[in-house]
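For this view, one protein chain was removed and the others were kept in their places.
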Amino acid sequence: MYLVVEQLLNGLQFGLLLFLLAAGLTLVFGIMDFVNLAHGSLYMMGAYFAATFVAWTGSFVLGALMALGATLLLGIVLEYVALRHLYGRDHLDQVLATFGLILFFNDAVRLIWGPAGLALPLPAWLTVPVQIIPGVYYPAYRLMIIAVALAVAAMLYLVVMRTRVGMLIRAGASNREMIGALGINIKLLFTLVFGLGAALAGLAGLMQAPILTVQIGMGENILILAFVIIVIGGIGSIRGAFMAAIFVGIIDTMGRAFLPDLLRKVLSGAAASTAAPALSSMLIYLLMAIILVLRPEGLFPAAKR
Amino acid sequence: MAEALLRVDNLVRRYGGITATDNLSMEVVAGELHAIIGPNGAGKTTLISQLTGQVMPNSGTIRFAGRDVTGLPSYKRSRLGLARSFQITSLLKDFSAIDNVALAAQAHDGHSFRFWGNARKERQLRATARAALERVGLGKRADIVVSQLSHGEQRELELAVALATKPQLLLLDEPMAGLGVTESARMVALLKELRKEVTIVLVEHDMEAVFALADRITVLVYGRVIACDVPDAIRKDEEVKRAYLGEQHAVTRHG
Partner (left out) sequence: MMPKLNASNAVAALMCAALILLPVYSAATGNIFILTLFTRITIYALAAASLNLIMGYGGMMSFGHAAYLGIGGYAVGILAAEGIGSGFIQWPVALAVSALFALLIGSLSLRTRGVYFIMITLAFAQMAYYVASALSRYGGDDGLTVYKRSDFAGLINLSDRTQFYYLCLACLFGGLYLIWRIVNSRFGLVVQGVRSNEQRMQAIGFHANRYRLVCFVIAGTICGLAGALLANNTDFVSPAVMYWTRSGDLMVMVILGGMGSLFGPVVGAIVYLLLEELLSQFTEYSGLILGPVLLLIVLFARGGIMGLLGRMRRG
């Protein structure tokens, strides 16, 4: 029972992290109609920046904030220099270009930080387990991830739903011509949205860094998960991304935790221990495939554009 | 009387709050040219699309040549002999004019799982296609890519494509939309020829053309049939005058 609670929390934490990644992706996709495979690279860069800045400053919080600023800046520069020229182009062109960016970032990281991964140690105050309900302890750091991500999600929600910029973003996601007709500086809006997405990806990367090692290619697997989420959640929808992310996070985590035992009840030990990891890794893809087969336009199809 | 070639009973199609086709029933008998008129938004295109299967009705039945085709997908209805032209030109833009028509001929021929021979060199397909192009006056433009054709030529090509499937019933959705005066006259002349060979349902805003061509006219307003009769009777019908002909000038030649 405690295990279930713990895994549920892990799933929630992972899902929230995925949400940070998916939010930027879905905004950029929904508003600029831009497929950005390099979003995973920004996640990776966030982690590397954090590992570096934390080591420099000796302060986790300060280093993390600097890393956040750095990814924001990186995203804005990237958009300004290259990607804005790809808006309105074929999705395939965008795939090709941003695939190139993945190659670039991977080798840039290899050049700057070396091929071996980095570790991002946590400060002592974040390593203590916290008793959440009697008898159940949970790492403080993971609780912090949950708190930060929830705060960010709430902020995003407020920005998107309550502010003028948010209104433009929503208008843009459902009707791109309209914001043009309103005489808004679209270029600036797009740059800002892209920068925001980059910063969110960076935040996800730097928060995940202490849990996993910081390494080249860390963005590639999780990028696909983020795409799965925005497809399930409906392209351009923050709320859809939020729900889908938590759903995916929990399914993925619970699958990995409990599927092996479950399988062992059905299959022989050997068969189960080979099938379980594959099945639990596949679970999310299986889920998306089933959803798309049954609902070819995603669970929450966006209004026709 | 024998069963009509096309028979529609109690057809309903809703879009959200709008009822685009409202409990509509009508018949088209073999050999006639049956015009459908009505103001913009009356549901003419929606009706055609349900007849050819691009849009599925919410309820009601469509019988064609003695067969219930209500649930059939569009490609099956085409094989039964239903062909249409689109109000908004719908062609293979990156193919040449003759390729567009030859594909329709190939569809009619029915053997398309052939992987080896060069289809562009099949005499009989090309000949059929060329004949259809000649027919609509595009003989000299056969090898031009569609995107390079003028709007009028594309309208004519729409017709050639429909003809090449050798239909029993031809449904034309505003074939004259956007045509100039001479082009329109050519189209009317062409339809006069075609009506001798094939049953035609003609949706058109050009009243002169409609009254010149039609054997019978159905008038649609808000998805409902308010009248269906021979042209002379329609001209005199008070309800039609009120609902439609009175505002005719406001609605001619619109997309």
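By written order: A and B. Residues from 1 in each chain.
Criterion: a contact is a pair of C-beta atoms (placed from the backbone, for glycine too) under 8 Å apart; a residue touches a chain by one contact, two chains touch by 3 or more.
Predicted model only: the values in this text are computed from it and were never measured.
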Chains in view that touch the one left out, judged over the entire complex: A, B
Residue in contact with the excluded chain [from A:134, A:269 or A:296]: A:296
Touch with the omitted chain, as defined above, among A:1, A:111, A:133 or A:266: A:111
Full-complex contact with the absent chain, from B:12, B:65 or B:92: B:92
Candidate in contact with the missing chain, chosen from A:3, A:62, A:77 or A:95: A:95
Residues belonging to chain B that touch the chain removed from view: 52-54, 73-75, 78-79, 83-84, 86, 90-95, 99, 102-104, 106-108, 111-120, 122, 161-162, 164-165
Positions on chain A contacted by the hidden chain, ascending: 35, 37, 82, 85-86, 89, 91-97, 99-108, 110-111, 220, 224, 227-228, 231, 235, 274-275, 277-279, 281-282, 285-286, 288-289, 292-293, 296-298
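Throughout what follows, only the chains that are shown with their structure count from here on.
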Euclidean distance of C-alpha centroids - chain A vs chain B, Å: 50
